[in-house]
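The chains shown are only part of the set, and none of them has been moved.
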């Protein structure tokens, strides 16, 4: 039931980025130890105000004054899961948008249980790679470690089912990124293969979605805009980089200096 | 009661940096997960020998053989607070200088209680942004997340009161950095706005103060020298950088290669 593809309004997407730069929304992150520094830097480069706060004793207070919450289970443990649940529940009651990154959801029973429990708390958006989304949608796909063994296109059907089942917008990222609310699907073909050689760029994409959720109630557009801007930035950064070390550095510079015109020229987005 | 401004002895400040390079003092850090890597790299680039040690089972032993202690509550939890208290108390009895960075002190009641409790343990130096220092001095200023909503100049009065109240040297950093012991005030006008787009550079400044505390009993001069050298280095790094990614890389290179002559030429310092 794919509909003919037509260009989205690029200006509408860029406006969300411009609004983040203008408002510097406070984005509360409960995330993994591998990417904390990078995630904070990506959010700062984009123009948001990040905070990494995970103590059981303050996550509820902190989320209540934030404009968005990012929950990432990368290096989960029992404290972090509990803190994530508390923060997600408070976000829910306070009407604060939040996004779940179910890192390595299928890798262990413990991780799967945590990802499922958080999914049930009603995230505005779920972003994962092919394996993670297939796992959450109870399909046959199985992750291997925390990297995906399934292309994003394989998981698109699962993403739609998961979106329908949960009411969340679902993003499945890979060579092509897909965003769906169950009915609509947008495909973004930006990005660069070298990005898979830098740790945590999926987590960074999740954080960028979080920043854009902070400035609009339209989670579908926020997710699309975030993956579009992150993909374009990654592509521009890869063009300047010699390898994964310089790519990571360039990505922050590009996110900081990216213009509407660069964005519009590079964006490869189709909807169905 | 501001006194006429006159130049400080630049050579005296630089001598502390040269001494760190020569002695490579062991600096014990109990710090947050966002900045651990950067803080260690800043200290290594400066010439100190950093260690990140926070287990309740070894912080007392570890601080006892260190030349200075840095306590930063960025990603605090109950274990980290307890470890910080144990280490600070041992530092106190052993005569080891220590510095407190009360990250986001006013953001939540939990964070405020932790910052206040640590303040009462008698740090040699407290370094915060405007919001944090206003909060600790029980003024009206309130932080928003972990970034400051108050300029450093607004907090100068609070910084003096806090210094008098605690006996600590207090540094409030921002567009201008101020160092005060309650009576004396030094203002440093180095640094660059792009530094606010890199996570944890305030935490890095705190660590640099820690390194300089390790080589002199004069906390006021150590703090002044640290903020001066960090501000000059940041300014030189920003001049080479395209954005926040390259700034962070350049900052480590500049700290490593900075000379007395670069420092003396760039330093903008006034005392009152």
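Each chain gets a letter, A and B, in the order it is written, and its residues are counted from 1.
One rule holds in what follows: contacts are C-beta pairs under 8 Å (C-beta built on N, C-alpha and C of every residue); 3 or more make two chains touch, one makes a residue touch a chain.
What you see is a predicted model, and the numbers here were worked out from it, not measured in a lab.
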{"item": "Whole-complex copies, counting every chain including the 2 in place", "value": "3"}
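By definition in this document, only the chains that are shown with their structure count from here on.
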{"item": "Whole-Å separation of chain centres (CA-atom averages), subunit A against subunit B", "value": "34"}
{"item": "Subunit A contact footprint on subunit B (complex, rising order)", "value": "32-35, 37-38, 74-78, 104, 107-111, 144-147, 196-200, 241-246, 248-249"}
{"item": "Touching residues (chain side subunit A, partner subunit B) in the complex", "value": "26, 28, 33, 36-37, 40-41, 44-45, 49-58, 61-62, 65-66, 79, 248-257"}
